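Heads up: the structure comes next, in structure tokens.
Just one protein chain is left out here, and the rest sit where they should.
By written order: A and B. Residues from 1 in each chain.
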């Protein structure tokens, strides 16, 4: 198990510009694809540009796509977001599929810095009832009780003792005796 | 002459009861007399007769008709704890001694359990009024650690059957 998450800045889950409530604003504004026209490490990126890039640009007109060839360098993707952040992905020796995945990831990210989440959930309305206090759901009867109170101190669940069981058995026998006597008298 | 003999006999049967009574304020095992002398006059004849007295426990006896012939505690299926002093005190003499098995009518196992639990209850000071005459009635006035409250775990009482079967090395018979 790693401890690297300890050094991450921490925070709470938050969507920028209230994205996802009614409308969605793509946070990715600009993506620059840098690659080499001849180098083998750029092969996947070149394939991506040949086969998928036009579709991508067509589907997401809000994103500006730059293609920047440069000789004998590793290919990379550089994404710029609405909040001014920049993401940089090294695509050295990536296949076409991998490049597609990275581009999709960059497109859907918010661009915010990666943080350690202190809570895994977020709610705009933390509590309808209001915050808890020791006095909520308290039996009002307790307000007038004199302490120490014997009935409040007794355990709630107690199995029946043999004394109580014997009393019950005896009472039952007495009842049946009485009823049988009544029947005899009736006859 | 006959009258004198009757008196003597009555005194004897009552004496055995009276021995235990004087010190006690609260009767638990009620003084039990076997017979009582009734005197009646019919014309010239005075009749003395010894009449059997009903036991004071008679009306409060729980009926157990168990076809297997179990003892009372077994057939009622009672899980008696050492705190059930109302049940335990029934098996005792007035000085706190356990009655023998032929009197209590318990099975071997229950007789042992009951006598152990009686000892527990007495150590815990739950039956201070059924005790030998010289004992301290108030548990708080006992010696050293004995004056403090103690409770016991009934599961520490060993089963008679398991001990005997273990000794003989016989397989468990149910």
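The rule we apply is simple: contacts are C-beta pairs under 8 Å (C-beta built on N, C-alpha and C of every residue); 3 or more make two chains touch, one makes a residue touch a chain.
The definition used in the following text is that contacts and distances are computed from a predicted model.
Protein name for the hidden chain, per its UniProt entry and selected from "Ubiquitin-conjugating enzyme E2 2", "39S ribosomal protein L13, mitochondrial", "Ribosome biogenesis protein WDR12 homolog" or "DNA replication complex GINS protein PSF2": "39S ribosomal protein L13, mitochondrial".
Contact with the chain that does not appear here is found for just one residue of A:64, A:105, A:152 or A:181, A:152. Hidden from this view is one chain, which touches chain B at 13, 16-17, 19-20, 26-32, 34, 52, 55-58, 60-62, 72-73, 76, 78, 83, 85-87, 89-91, 93-95, 102-106, 124-130, 144-145, 148-153, 156. Considering the complete assembly, chain A touches the hidden chain via residues 130-135, 142, 147-149, 152-156, 158, 163, 166-167, 169-170.
The rule is simple: only the chains that are shown with their structure count from here on.
Within the complex formed with chain B, the residues of chain A that make contact are 161-163, 165-166, 169-170, 173. The touching residues of chain B, when paired with chain A in their complex, are 60, 62-63, 76, 78-81, 83-84, 86-87.
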